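Dropping the structure in here first, questions after.
One protein chain is absent from this view; the other protein chains keep their places.
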Amino acid sequence: MLSLRHLAKSYVPGKPVLNDINLDIAARGITAIIGPSGTGKSTLIRCINRLVEPSAGEIEFQGEDLVGLSRKALRRARRRIGMVFQEYNLVERLTVMENVLSGRLGYVSPWRAWRRKFPPEDIARAFELLGVVGLAAFAGSRADSLSGGQRQRVGIARAVMQQPAVLLADEPTSSLDPKTSVEIMQLLADIARDRDIPVVINMHDVELAKRFADRIIGMSAGSVVFDGPPGNLSDATLKTIYGGEDWLQ
Amino acid sequence: MTEAAHDLAWRRFTPAQRIARFAVYLAIIAGIVVSIQSVEVIPEFLADAPDQVADLFARMWPIDLAYYPRGVHAALMETIHIASLGTLLSLVLALPIGLLAAHNLCPSTPVNLFAKLILVSSRSVNSLVWALLFVGIFGPGALAGTLAIAFRSIGFVGKLFGEALEETSHGPIEALDAAGAPALSRLAYGYWPQVKPAFWSIALFRWDINVRESAVLGLVGAGGIGMTLDAALNLFQWERVAVILLAIFVIVILAEVVVTVVRKRVL
Partner (left out) sequence: MTSAATALPFRSRTWARVGWLALAAYVVYACAQLDVSAERIASGLANAAHFFGRMFPPNFARWDLLVKGLKESLEIAMLASALGIALSLPIGFVAARNLMPAWVSWPARLVIVAARSFHPVIVAIVFVKAVGFGALAGILALTVASIGFIGKLFAEAIEEISLKQVEAVRATGAPFMSVVAFGVLPQVFARFIGFCTYQLDSNLRNSTMVGIVGAGGIGGTLFAAFQRFDYDYVCAILISIIALIMAGELLAMGVRAIFIDGLSLADLFRGRVGRLAAQGERHLEDD
């Protein structure tokens, strides 16, 4: 469903952050990408929906190569890719309901969006999603009045609102305390299972990754050094990924 | 299961809020429509406008730069002095009024309101109108201009200074009270150090604006380059008008540069 072929990215010429990444993401299950900071995990995730432009390679999503797409076609493709951010990235002055509905902006004309005239099915689905993430009572609250964990739930609701074919999460729990992190990961796992959406998550926390992911991809120095089920992740491999100065380049 | 509990229609604003917002929109549109209808626009003048502007610029060229040394320079310097003295005077006058208007320093609400009334009145009357008043009292000349600038600036300085005072933190004051400091020391050691940077920033800001204001006060006889401008306008000497406007523009830009530099280096 989603394939990365020879994906590469350099912010500064000669210092590649991603080296020739080749990955196939299946149509279901949770994939966790682990690795130390600076190793290109975040760049990889953001290349998928071209929030960061790849320097080379192909990204095949539902039969299209995203890399060559025009802006209009890219927008249509992005509708089908939901994204959850480390710092939630909610529009803080808007209400929770407006933030969730902003997931539908790719489907609604700008004029109707401005007047907040969303179709009733969207509104019904928004209420349903808020119920799923446990925030039904907060629909009218301003986003900046919520706690971190609550905001991330809204972020997840917004992403699922798009009815995406894949869910990307860029360090969704890094700004949260351990207990809330587990709750958010559980929520992502439930959504992945109940709605049959594949999820690709960037994370720091190896234990969380082992607990919730079906497949783990370990990165080091811009390349994939491990790819397999959590059970295969040995301490030696972890040392390769995290230990030593390799990732500093 | 939970949907039954929700009203599935989502409204962005409550009915009461919508009424209020609508009322404001209505008032604005009504105001604009009424205003457009009663403002007299003579179509011939409007159609004539581009020609008039072109004519104006034609008459202003070539700019009479030679006029500058004898006619403009002295007046320009006078303008700067008006702005500077006026600002300084306003600082002296605004300080006590700003103190009286700040509730945390002067707990008496009637006094606060009275001080605020003075500040609002000072701001509501334009510096040009103040200039008219002072020309009436002191006669034409730079004295009237300086006082006009000062009295207009009191409101500005007082308001911003009052805001700065209201934003001071209470901790140091508490410590001084606990040590038994008298009122004047409380002011000097507790409040003043906290508001000092804001105060000088306000002073610079106002001086910058006052340079711009001082340049036009002469149009009503209050001294400075405005008087030269008025004379040239009355005699239709457009090339001189041009050099005067240019001089005003340059001095305003210079003042902004000075303020930016001082801000960076000192504040």
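Order as written gives the chain letters A and B; numbering starts at 1 within each chain.
FYI, contacts are C-beta pairs under 8 Å (C-beta built on N, C-alpha and C of every residue); 3 or more make two chains touch, one makes a residue touch a chain.
Note that the structure is predicted; figures quoted are calculated from it, not measured.
Residue-wise, the contact with the chain that is not shown comes from A:Leu51, picked out of A:Ala8, A:Leu51 or A:Ala136. Remark: the omitted chain is touched by one listed residue; of B:Leu76, B:Leu165, B:Ile209 or B:Met227 this is B:Ile209. Across A:Met83, A:Ile156 or A:Ile191, the single residue that touches the chain missing here is A:Met83.
Interface residues of subunit B facing the missing partner chain: 13-14, 16-17, 19-21, 23-24, 28, 31-32, 34-36, 38-42, 45-46, 48-49, 52-53, 56, 77-78, 81-82, 84-85, 88, 120-121, 123-126, 128-129, 132, 136-139, 141-143, 146, 156, 159-160, 163, 209, 212-213, 215-216, 219-220, 223, 233, 245, 248-249, 252-253, 265-267. Considering the complete assembly, subunit A touches the hidden chain via residues 49, 51, 74-83, 85, 87, 89-94, 98, 102-106, 108, 110, 113-114, 155, 158, 162.
In the analysis below, only the chains that are shown with their structure count from here on.
Each chain gets a centre from the mean of its Cα atoms; for subunit A and subunit B, those two points are 51 Å apart.
In the complex of the two chains, the subunit A residues touching subunit B come out as 95, 97-98, 116, 118, 120, 123-124, 126-128, 131, 136, 139. By the touch rule above, subunit B contacts subunit A in their complex via residues 2-3, 6, 8-10, 12.
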